[in-house]
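All protein chains but one are shown in place.
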Amino acid sequence: MTLYVLRTLAKMALTLLTIITLVFFAARLSGSPLDTFLGDGLTEEDRALMIEYFGLERSVWHQYIAYLRGILDGNFGLSFMERRPVAEIVAERIGPSLQLLGSAIALTLAVSVPLGVVAALWRDSWVGSAVMALAFTGYAVPNFVIATFMVLIFAFVLNWLPVVGNGTALHFIMPTIAMSGVLIAALTRFTRNAMLDVLGQDFMRTARAKGLPETVVILKHGLRNAGVTVLSVLGLQIAGMAAAGNVVIEAIFSWPGIGELLVSAAIIRDYPVLQFGVIAVAFAVVTINALTDIAYVIADPRIRMAKG
Amino acid sequence: QSITVGAANISDYLDPGRDHSNVGSQFYYNSFDTLIDRDHSKLEPEWVPALATEWKLLDDTTMELKLREGVKFHNGEDMTADDVIFSLNRMYQATFAPYLVRSKDRLSNFAEAVKVDNYTVQIKVERPEPLWETLVSLQQVMIIPEDYTKALSGDPEVAEDGDFEAFSLAPVGTGPYAISEFVPGQKLIYSRFDGFWGEQAPLEQATVIRIPETASRITALKTGEADIVTNIAPDQLDLINADPNLKTEGSATALFHVMIMNVNHPNLTDPKLRQALSLAIDRDLLNDALWLGKAVVPSSHTMEEMGELHMPELTTFEYDPEQARKLLAESSYDGEEIVFDAYPVYYTNGVLAAQAITEMWAEVGIKGRVNVSEQWTGSSPEMMTRSWSNPMYFADPFGSFGVMWAPDAASEGAGRFNTDEEYREIWDRFRFSADLEDRKAAYVELMDRIKQDPPVLPLYRPFESWGMHQGINWKPQPGHIPYVLDFRAGAISLADS
Amino acid sequence: MTATTHIPSRVGVFGSFWRDANAVQKAAALIGVTLVLMAVLAQAIAPYDPLQQSLISRLRPPQGFERHKPGFLLGTDELGRDVLSRSLFGLQLTLGLALAGACLGLLIGGTLGLLAGLRRGWAEDVTMAAVDLQIAVPFTLLALLILALFGTSLTVMVCVLGIAGWEQYARIVRAEVRKITELPFIEAARASGGGQRYVALTHVLPNIVSPLVVQFTLSFSNIVILESTLSFLGLGVQPPTATLGTMVGYGRDYMPTAPWLVIAPAALIVLITFSVQILGDWLRDRADVRLRVR
């Protein structure tokens, strides 16, 4: 196990290092902060001054080495714009993003697993078709469309729900729903298929042959096995939308999340924020993936054995 | 009594010296004071005492100011001459790079501030200065505490870069509101400062939160999450006014949306082409369509706020498609594509205006293309034309036209504008003549140069609006620079209780 | 002894597809065909030039509402352009972009996946490391960053949409190739004397076509949504050119006052993704059945 953990960590570190490197050079290749947020007119002299101020006067390689050195000391640099440690800025922003993500995942699981089971059990009746139609619709409607219409109805017209920020539990309702739409659709379909697979398995017949009541057969023998399969995709699905995947939702609900921070950092070329932000997001994604992997390993004894 | 303001943008730092952005200018006036202030309820400049109670010129190049006694900073420190010369000299003799940039474009004539006694200071300039009060009342020379600032990082006796950086995250001033919480880019809370030297602030607290989406801002106003919201486009005004609980206030802001043209771009070197580009644009139509006629279309690069130097009689800029076609035919233009760069959301109606402008060009036979990008392309040699804004940083053509088009100023520095000896000479007369008539005459000459070889076209003064609840009495004050959210006594009051 | 099973004729394949479809699937197919026709014929059926502005008749509502401008069935937009014409041209460009993007993704991801699946060793390691890397950075974010950094020209856009989902293709193809290379008929082909390339081209490739087709439909609709998301954030195709995404993006500020700017393009986006999803699922079901035949 230790070896497994070490190897996972090493792989993670390598992934992050590669990402840092790519972001570092891509950002620098594509433009300079002086072109954007100090853009409204700098003379050559001013430029030279600011270049020195931001520490961009040395060669890119020097900067890269210096940056990596800094990381070893736990120093990810100061934001060009805010002139405070980027770790502080990113920490401020990634929290709300993860909160939203967490509530979206919770909602997704709470809704899509029962729906998926229902759709599988009543596959041939109108109930199953209705659930699946719903799932397809959820998949087809972009989240910002859901969000925009929800805002119009529940806030603008009905005045029921707040739209700005993450202050109270009420604030979570609309962004969570908007963010979960696609996920619920995907996971419902997945649960249904996993459940259908399981329903056709021999051990389900065994369970029935034991004389167990149908609910026990479905929930204990069926769902548990389907759950294992669902868990195996959950990580990847989450990764797809993790933390920063939802810049749009964050923008619409003025959510102080990391997505918007990163995009604006990219626009103004606030390199340190961009670099650390992307690492933080990647780290979050990799960690979530690793965690679901571990959960999967724990839930499925077959894998557990194989991985030791 | 407290209110919440939903702003489209909030600064990433708060330091009046370093900042001159449209976003930042919203926030300083509530928390900082200058030595001399003006009565912002009036359009005409009327200088009033602020942190200086009296001021006089000792000679052509020296002003002596008596400081108000008993003024306290938000952190409890007393304000003395030391703080004042620290604040002024950090700009006049800047070492911190971001200050240097600001100090050069408007304060280069200011040599230093010296302390006479604890409550007397002198300001010295290089050459006789016709704009004394104006330049002493700039946002950039608002007063900040010396000891507090120096102690923020490193050696508490020395003003290092780190001190100024730290200050911009924890700003302290003498104004009626202390900034009790500041989350860069996200949130700002003003709390009434009981030790304020002047009339008490009318609000106990004012919270500014960022709501970037227009629709969300308006919705927040409806749901009551915000009491005032900023940056409402004219198209949205009816929507707010239709709600009996809400209203809008607005004014044609002291700022021009402009189109700039790169005189050095190989395709644009011919002044006739640039004249045609300019003459082809029906700015009144833009105003009617996009601003419901509420914006103000200028004929010269001057504004009402500039008093005597407001010259609406000049016709530097006009709409004449016939002339445009004629000039185009005479020019070197050969059907090349003219790219018009625009920011995506930064300026109200910016992208729409850009698209409309390229259509108008098409009318006279110019092939235009809009390029929407977050990128600032203004200093790129490839830039052909782009939209921009030219705020009135202070009430003088120097504070508007000059900041961009003076010799060696931003535009020339960026390589998209050229000046020659003659231009310099005219500029010098305009800038430093003691006699107002001489300045005026020189400015007319400058405008003529601009007309003949245009690098810029002011489109209009945009009509900026704020939406708010009926119970709030607030409107933009005519004497302010653009976008200031003034919550001082007299500028805002709440109807209920 | 002769086999009793009947031989399905070639013509019958499509026929049986249609016969086996349920009502929803048929509807989806019809919608899909209609949308494609509308897109292809945009030039012919659009009543106006989609770029033709009329600043004096901005923001006019669709037919049947007050202040309607005759001839402009779906109303006009913020510059007085015909919403219907823009929707048609937007549909054309959106579908075109999605097609280009999905093809590019298929090409890149498919090739890498095939190499990784067939050639174990470093080719596989590198590809899978790149896949892991891609998974670690959520694609929407990556796309936004690329566009923010490198600008929003059509070329950059197509590249971004083209790399979208490459890792899915790569993973699927690699997994399928591995699965198939484990099958006895591959060993049989090798035992018959087939070389690497022969086996890859004649035996492996034809057998991964159906999962690829399914993935293609998925990635197609994902790209439609991605394009609209990018456009929504102002990082999409340049105005005045219309895509469905930019129409929704620029129209959203008018949501409370002029919802017709958003409703038509949003509805088209939903219809595209909906029908493509259903078709993809349908194909997948068919493909599965084929593989399950015993």
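Observations, loosely collected:
Labels for the chains are A, B and C, by order of writing; each one numbers its residues from 1.
Here is the rule we go by: a contact is a pair of C-beta atoms (placed from the backbone, for glycine too) under 8 Å apart; a residue touches a chain by one contact, two chains touch by 3 or more.
Just so we're on the same page, contacts and distances are computed from a predicted model.
This complex has a chain not shown, and the name its UniProt record holds, of "Acyl-CoA/acyl-ACP dehydrogenase", "Glutathione import ATP-binding protein GsiA", "Fumarate reductase iron-sulfur subunit" or "Heme exporter protein C", is "Glutathione import ATP-binding protein GsiA".
Touch, as defined at the top, links the missing chain to these shown chains in the whole complex: A, C.
Residues 1-4, 201-203, 205-214, 221, 224-225, 228, 299-302, 305, 307-308 of subunit A touch the missing chain (whole complex, contact as defined above). Contacts to the hidden chain, counted on subunit C, fall at residues 1-3, 5-7, 183-185, 187-195, 198, 202-203, 206-207, 290-291, 293-294.
The criterion applied here is as follows: only the chains that are shown with their structure count from here on.
The touch graph of these protein chains is complete, with an edge between every pair of chains.
Separation between the centroids of subunit B and subunit C, computed from CA atoms only, is 46 Å. In this assembly, the C-alpha centroid of subunit A lies 40 Å from the C-alpha centroid of subunit B. Our note on geometry: subunit A versus subunit C, Cα centroid distance of 22 Å, whole angstroms. Subunit A has residues 31, 148, 152, 156, 251, 267 in contact with two or more other chains.
Shared interface positions of subunit B, defined as residues touching 2 or more other chains, are 213, 215, 218-219, 374-375.
Put simply, subunit C touches subunit A in their complex at residues 24, 129, 132-133, 135-141, 144-146, 148-150, 221, 225, 228-229, 232-233, 235, 248, 252, 255-256, 259, 262, 266, 269-274, 277-278, 281.
Looking at the complex, you find that subunit B touches subunit C at residues 213-215, 218-219, 233, 235-236, 238-239, 285-286, 288-290, 344-345, 351-352, 354-356, 358-359, 370-375.
Considering their complex, residues 6, 12-13, 97-98, 100-101, 104-105, 161, 165-166, 168-169, 183-186, 209-213, 215-216, 218-220, 222-226, 374-380, 388, 403-404, 408-414 of subunit B touch subunit A.
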